[in-house]
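One structure follows; several queries about it will come next.
The complex appears here minus one protein chain, its other protein chains still in place.
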Amino acid sequence: MSLRNLIIGGTLSGVFLLAALLSFLWVPQDVTQLDIANKIRPPSAGHWLGTDHYGRDILSMIMVGARTSIAVALVAVGIGMGLGVPLGLAAAARHGGWLDEAIMRGNDLVFAFPSLLIAIMITAIFGASAVNAIIAIGIFNIPVFARLTRSGALSLWRRDFILAAQVAGKGAVRISVEHILPNVTNLLIVQGTIQFSLGILAEAGLSYVGLGAQPPTPSWGRMLADSQTMVSFAPHMALFPGMAILLTVLGLNLLGDGLRDMLDPRLRRLR
Amino acid sequence: MLQFFLKRLMALVLTLVVASGVIFLCLEIVPGDPALYMLGLNAQEDTLAALRAELGLDMGPLARYWAWVSGMVVGDFGISYTYRTPVAEMVAERLKVSLPLAVYALTLSTAIAFPAGIWAASRRGRGADIAVMGVTQLGVAIPNFWFAMLMVLVFAIQLRWFNAGGFAGWEAGVGPALKSLTLPAIALALPQASILARVMRSALLESLNEDYVRTARAKGLSRGQALWRHALRNALIPVLTIIGLQFAFLMAGAIIIENVFYLPGLGRLVFQAISARDLIVVESVVMLLVFAVVVVNFLVDIAYALVDPRLRGQV
Partner (left out) sequence: MSLLQIDKLSLAIGGVQILHDVSLRLEAGQILGVIGESGSGKSMTAFAVTQLLPVGATCRGRVLLQGQDVLAQTEAQMCQLRGRVVSMVFQEPMTALNPLHPIGQQVAETIMVHENISRSAAMARAAQALTRAELPPERFPMGRYPHELSGGQRQRVVIAMAIALRPSLLIADEPTTALDVTTQAEILALLRRLVQEDGMGLMLISHDLAVVADMADQIVIMRQGEVVEQGPAAQLFSGLRHPYSQALLAASGHVPARPHRGQLGAPLLEVQRATRRYAGPRRGLWGRAPGFEAVRDVSFCLRRGESLGLVGESGCGKSTLTRAILGLDALQSGSIAFDGQPVWAGGSPARAVRRRMQVVFQDPYGSFNPRWKVARLVAEPFHLLDQPPTGAARRAAVNEALHSVGLTAADGDKYIHEFSGGQRQRIAIARALIIKPDLIILDEAVSALDVSVRAQVLDLLADLSGRFGLSYLFISHDLGVVRAITDRVLVMRAGQIIEEGPTEQVFASPTHPYTKELIAAAPVLPAYAKEIAQ
């Protein structure tokens, strides 16, 4: 079961990652080239997934759009982990102290702002762009990782091996790095995969409402927004970008489930 | 219990104060003069000054923050820069769509998720479980606005059961109004229901493994009785947390879904306000949504204490 998840998930996410990387070298058709004569064509031998209202090849658009999605989600996870993990470690090391309290209250505050609200505020101030989408999703990821790290670390701090390290004269920072961090890595990898997939969904949503990457940069959400008025006579324009999002997110979620089952020592012992 | 309640209430007020400060500060640093924007570049200096005074822009930032916050407490959200009408009226009009939509979606998602999660957990590893897990796996991965578009394609364009968009208005009666909210509510509810069903299932499986379930079985309770009487209420604790968190996503998701269905809700209002640089409207709507999220999480905390006697004693 978990092996199957791992394989299917890994394959699906791998395909989209490769497609994004490949798009730097080669795409079936240049997406900056408009071809109005061939607009809104259904899938054919020349255009496997058809063309859009400017006659651009949808397969190529999806490949280039994968770059935007993956880059935005990946950097946002990086921001969330880079700031959230140290905060969570610090909160756990000073459990019950003012630092812990401050970090947790700060987390609660950020949780009151869903990423879309942050994006709305940022857009209202600086205007819409992919970078602002990254910041919005990234900020929202910080408390997610901080909480996860804190709760994982707290249960570790109660273990005797931490006491043994303290007896060996090690300080909180050293213990956090040497003992706590390696033991929460599994949790972080699994949550990272899930936040990655949520990031892709969020990016798609933001660019759908125009708060993400701006034209002409292709993005999956933007493609869906463009297709909306034409969905009744050109359903392929809506179908394929949506499938791309669905399959990428599904792949990442399956990968996360598979990794969790594989990395969870409790489950491993049972097998 | 009272102390627990008061402590949570204080945390709620504190969060709201800090959140309002953050929102105000964020929009304070926006460059540009709204008065100039409203009157155009060749406005007279004295007209500009009059408008600034009317909008309260001539006061210092602290005074303006105070005016904004104290106004909100009594329901005065200020005057829209573009429409020159009270923001409170605009927001109230839009809330008539957004609030019912959120409640409708939350009701749907719990109504679907609870039975599905319980069913899957009680048939662990069997067909029903695998089916529920498969469907929810898809439900979690599907972008809800795309799912909304597909539903429009099928149910509105092909089958013509629903309108493709727009809101019938409450004046037309509850039936038609709810009908025009049905597709949006389903679109919003599907991913939420999927997450909730998965959480319900795993929480239930976890509590079914607890010692007290074994104790209950040793008393002579059947597997089903032990699940309903003992495991379920314990499993509700993590589920409540997720419902609270989900509400935030629901509010945010509604902003996008309103765009798919051209619903005149808060989401549409906020996008119009952004493009018109009507910052006071943006400010108020964001604050209102944050308020809703914080209040729901407060209610979840209270619900915790009702479910779990261990929390009631705590200070």
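Going by the order they are written in, the chains are A and B; count residues from 1 in each one.
Simple rule for what comes next: contacts are C-beta pairs under 8 Å (C-beta built on N, C-alpha and C of every residue); 3 or more make two chains touch, one makes a residue touch a chain.
This structure is a prediction, so every number in the text was calculated from the model and none was measured.
A.B. asks: Out of B:Trp66, B:Trp170 or B:Tyr212, which residue would touch the omitted chain in the full complex?
C.D. replies: B:Tyr212
A.B. asks: Tell me which stretches of subunit B touch the chain missing from the display.
C.D. replies: Residue positions of subunit B that touch the missing chain: 3, 210-212, 214-223, 225, 229-230, 233-234, 307-310, 313, 315.
A.B. asks: For review purposes, identify every residue of subunit A that touches the missing chain, sorted by number.
C.D. replies: Residues 159-161, 163-170, 179, 182-183, 265 of subunit A touch the chain absent from view.
Operating definition for what follows: only the chains that are shown with their structure count from here on.
A.B. asks: Could you state the distance in Å from the CA-based centre of subunit A to that of subunit B?
C.D. replies: The separation of the two C-alpha centroids amounts to 22 Å.
A.B. asks: Name, in rising order, each residue of subunit B that touches subunit A in their complex.
C.D. replies: 11, 14-15, 18-19, 22-23, 26-27, 29-30, 137-138, 140-146, 149-150, 152-153, 157, 245, 248-249, 251-253, 255-256, 259-260, 270-271, 273-274, 277, 279, 282, 286, 289-290, 293-294, 297
A.B. asks: Within the complex, which stretch of subunit A touches subunit B?
C.D. replies: 105, 108-109, 111-117, 120-121, 123-125, 197, 201, 204-205, 208-210, 221, 224, 227-228, 231-232, 235, 238, 241-242, 245-247, 249-250, 253-254
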